[in-house]
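All protein chains but one are shown in place.
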Amino acid sequence: MLLPELREQVCTANRQLPAAGLVTWTSGNVSVRDPETGLVVIKPSGRMFDDLTPNDMVVVDLDGKVVDGDLGPSSDTAAHLYVYANRDDVRSVIHTHSTFATAFATAGLSIPVYMTAIADEFGCEIPLGDYAAIGGDAIGKEICRSIGRSPAILMKQHGVFTIGASIKAALKAAVMVEDVAKTVWYASQLGPLTPLPEAEITANHERYTHRYGTATASQG
Amino acid sequence: MLLPELREQVCTANRQLPAAGLVTWTSGNVSVRDPETGLVVIKPSGRMFDDLTPNDMVVVDLDGKVVDGDLGPSSDTAAHLYVYANRDDVRSVIHTHSTFATAFATAGLSIPVYMTAIADEFGCEIPLGDYAAIGGDAIGKEICRSIGRSPAILMKQHGVFTIGASIKAALKAAVMVEDVAKTVWYASQLGPLTPLPEAEITANHERYTHRYGTATASQG
Amino acid sequence: MLLPELREQVCTANRQLPAAGLVTWTSGNVSVRDPETGLVVIKPSGRMFDDLTPNDMVVVDLDGKVVDGDLGPSSDTAAHLYVYANRDDVRSVIHTHSTFATAFATAGLSIPVYMTAIADEFGCEIPLGDYAAIGGDAIGKEICRSIGRSPAILMKQHGVFTIGASIKAALKAAVMVEDVAKTVWYASQLGPLTPLPEAEITANHERYTHRYGTATASQG
Partner (left out) sequence: MLLPELREQVCTANRQLPAAGLVTWTSGNVSVRDPETGLVVIKPSGRMFDDLTPNDMVVVDLDGKVVDGDLGPSSDTAAHLYVYANRDDVRSVIHTHSTFATAFATAGLSIPVYMTAIADEFGCEIPLGDYAAIGGDAIGKEICRSIGRSPAILMKQHGVFTIGASIKAALKAAVMVEDVAKTVWYASQLGPLTPLPEAEITANHERYTHRYGTATASQG
């Protein structure tokens, strides 16, 4: 069996999606790219998260050919592969229909930097991608065209995709995009909101990405 | 005891309703039709979900006569039976008052195909049925008249009914109608929403129902 | 120790409040009246629900005098006692600040019979009581004056009180008033709502209270 360790990690990450309240029934998926072989490990199509085992994960090459696995790969596989082919820095892609992020996507709205948590985590407005058909590489193209430096993008009338240099980074983006979308949603019903000034966005993002979690974190 | 295996399945499915957050206290019910005998196994009336055992399930014939069981059948039994008598393709019926679906039902609104998840799962607008009295077959008649090809219908000022070729299919529809109602509800407060074009609805539904979960799922 | 069985039941019911999501920290309380002695068993004041033991429950007479117990009784004790003194049919009183019911109370709104679940459970509009000071018997007086035949009342800018012929009935009312308040809240944001006609309210309530949960439940 190819890539047993990555199968294990991808299986675990997929099962974290329902645990984090980001997916319902079989929607949503996690993939990872193996840096050595270039192969991609992804969730099988249409399976319940709680039943997934590492053995169920599907290994595909960048052309979408299944090179190891008994099940069909996620119907979003082509979108994941397009991102890997065009973004060398991305090692993991996650897709969900999490409620609040998808609500913004369905209303056709991006999420401006209304509070420090968005500046910290995303460093910029969370962008809205155009509507793109599911199944082919249209979604992947729109992600690459519109995601910019954000680790998350809202895909119009569909859901959310996140990317990261690791599974953990992509998972964090998936959790945090829903968390900030939820807070901004509730704030938006209370009155008009104002984005942070650009200098504050930059200062927060710089502190968060360079010093947070280090031994000098409190010196900022 | 008649139909022990179906009693077990119906009991399990009823207990999944509170686990999925679709029901409160004793509201809601699941039934299944036995294809061989034509008998229907349904939840007893007014019992707490967590106390249900397979033995508590009630077996009725299509006229509503209890043929096995010590408890009274659900007060929605006549509605279930009317659907079975008039829809050969239906093997399971589920009724809930799940919050968001019932909110649309209470406001007298159907749920248009505002996003891909609705196209995937329902293939069309989730219809609104007219108000119908509880207890007799008025609800069953309105379901058959108005549900069309959707697996779910919102019943005005009441709740939601779903149907399926299996308990799992009806349960999936009950879970997904609440999930998409929730997302659309949040989207609806952000601004005006636009349904997907008919061609996109058809393309998504065709992909989802014909290729999703198969070994060629990624080829679409 | 007086009334060991009722202490056990009141303790269990109090601990069900956080389990049902109806209370936060120490707010909320359950009491029961012993039909033989007329004594009332109630939650102690200011204790965390998860720490409660039957021994912590406080036994008071109808004048509020502690006749057994080491802790002070709930600060809502006088309200409970006034209800017991003036409503012979009530054996249990419950008070919560559950989110949606309290939102209607805070906005100064009753909850009309917008859907069948309210007709079933309450049989009428869920009334709004005037603001009344906490601590004395003003709340009890307002409950008796305004609750009518409903098992629940919203107390303006405060929370919700429910009554029942048993702890289970009062607890069911506390769970269901929050459940219907939640659904009506979501419905209210979608557009104007219309109460059910009086004849439908009566028919639903009659069916629910007389035949629901019995062996002839499906005959209605």
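All chains are identified by letter, namely A, B and C, in their written order; residue positions are counted from 1 within each chain.
To be clear about the criterion, a contact is a pair of C-beta atoms (placed from the backbone, for glycine too) under 8 Å apart; a residue touches a chain by one contact, two chains touch by 3 or more.
The model shown is predicted, which means the values in this text are computed figures rather than measured ones.
> Omitted chain: which shown chains does it touch?
Visible chains that the missing one touches: A, C.
> Have a look at C:N86, C:T99 or C:S146 and name the one touching the chain we're not showing.
C:T99
> Looking at C:L71, C:C124 or C:A169, which makes contact with the chain not pictured?
Looking across C:L71, C:C124 or C:A169, the contact with the absent chain belongs to C:L71.
> I'm checking contacts with the chain that's been left out. Which of C:R47, C:R87 or C:K141 qualifies?
Final answer for the missing-chain contact: C:R47.
> In the complete complex, which positions of chain A touch the hidden chain?
Residue positions of chain A that touch the missing chain: 114-117, 172, 175-176, 179, 182-184, 186-191, 193-194, 196, 200, 203-204, 207-208, 211-220.
> For the chain that got dropped from the picture, name the residues of chain C it touches.
24-27, 45-47, 60, 64, 66, 70-75, 77-78, 97, 99-100, 102-109, 131, 133-136, 157-159, 185, 188-189
Assume only the chains that are shown with their structure count from here on.
> What are the mutual neighbours of chain B and chain C in this structure?
Expected: no chain.
> Relative to chain C, which chain has the most distant C-alpha mean position?
Most remote chain from chain C, centroid-wise, comes out as A.
> For chain A versus chain B, which are copies of one sequence, does the interface use mostly the same residue numbers on each side, meaning over half shared, or is it different?
On the two sides of the chain B and chain A interface, the residue numbers are mostly different, under half being shared.
> Taking each chain's centre as the mean position of its Cα atoms, how many Å separate chain A from chain B?
A distance of 31 Å separates the two centres.
> Taking the mean of the C-alpha atoms as each chain's centre, how many Å separate chain A from chain C?
45
> Spell out, as numbers or ranges, the residues of chain A touching 2 or more other chains.
Not one residue in chain A touches at least two other chains.
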